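Only one protein chain is missing; all other protein chains are in place.
== chain A ==
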């Protein structure tokens, strides 16, 4: 009977999971048809498992915002009744009214619906510098047949990531140095040709994947006088083969997360690599920045998932000769590639581990009386090595924020239930609503094991005063990670600017007091103090959550936002606070970055992070691989 139920579970659950993913990642139907026509001649043969569904067109501006996050059709706004609404149809929250958001914004930031700071509606082409083209390069490029463009919109789109200062400038219609040309290679060989030409004509190349960088990695260096060419890998998005014996798949590096998962799911597999940016970020980008996925506890981070990488450098192509699962052949050359942030070459193809899709998935959540207890529980879960696919702990501010994002309840009954739950937790169990915090959980695997696992985790949580708070809260928590990025754009319409940043830090237990806790408290306090010192009127929103657990520590995510009305140079001030916050993180034993990377934003701290010798090692690799600094985005070193 057990096998029977698990069997039916496997059939019932897989589609359910698909629905969930599709729910928050609904794919646009009308993707650019012209792109798929341009097949890469070298590879366009039998190996092409699936190349039909592409989410990313060459002209990204057709479906995505040029000066904000995500899809053009999706955004938060206040409707005529003054209620917050999430537009579009792509997400579960789409089309819903979020009644509490307005009050939360007013209470948290002191915003006023009358005081708006709207963005420039469209890009003024005259604001964009005319391209500096290297004629000889362009001539030869034409002969290769690789599509390219020097249209202003195309170029501006590839000149930025999603750092606050980048988006802020775009909203004001300000455009700095942008690439002079955008090329769309279709396959590995196209990239080889482009890199050869760039070396020949001394052109600067900046690889571009999903454009979700938050480290200023895509910014063109101001001092760069050569012609800058953005190598957009978005059209290299095929799964070239799937090997079911070895459970590996070979992909082109431009494929974005949602396409990769969807296409693999069609064959019954998944990679399990789900960064919060997976709708837009690309496989090559993950490799180049050492990305981390939400479900790393089961599937691992990118460095655990990658079996083989092909990268085109000015010195030629670098790759290993076999796909052995582990090798003792000196320092792993993959580790020169992973985290190279586009300074050494373009990642073109990657072989990754895949797994059969989980037959059963279950969300969950636990309420803790305070953040300290929550962290202690996560630490215990990590110690017993029984972390679910994902476990995240939000602090009280974020818990309240999550509450503010609850859509309008449809029935009297649900609202009654909500009230009852609240009563139970705050009155009956005596949790202080200004202290309690929530952990969201995601379990995956075989149904029986999931249920067993779930019990184990809830038992541990109970030891730390945690109360199970239901599947809905957990699911909503994860759904919110996808829509939260859209919220910043809404804030910016009302003089609120903000950013998230992350770190990793050892547990370091001291009688129930953890370095993780200390860093959370100190960084939040530092942000608040810096803002006060710099004359921000309204106390900033400064909050954190623990998003990953490891044997030896955790990943902590900070959110920081404030109302900048009345400040003369908010972006500069913001950067100073962000800088101070990072200093505080480092002083408290946190790392420079857990998965966002260094880019140009955090370059200043690289030397003290990896030591002089370490810096020399990295530099010497760069000097050998790219002596003429063709990959001159200026990241990392």
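Simple rule for what comes next: contacts are C-beta pairs under 8 Å (C-beta built on N, C-alpha and C of every residue); 3 or more make two chains touch, one makes a residue touch a chain; residues count from 1.
Going forward, contacts and distances are computed from a predicted model.
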{"item": "Undepicted complex member, UniProt protein name, chosen from \"Glyceronephosphate O-acyltransferase\", \"Proteasome subunit beta\", \"Thioredoxin domain-containing protein 17\" or \"Small ribosomal subunit protein uS17m\"", "value": "\"Glyceronephosphate O-acyltransferase\""}
{"item": "Sole contact to the chain not displayed, among A:88, A:221 or A:589", "value": "A:589"}
{"item": "Absent-chain contact - pick from A:453, A:526, A:565 or A:594", "value": "A:526"}
{"item": "Hidden-chain contact residue, picked from the options A:243, A:266, A:569 or A:608", "value": "A:608"}
{"item": "Contact set of chain A toward the excluded chain (per top definition)", "value": "508-511, 513, 515, 518-519, 521-522, 525-526, 586-589, 608"}
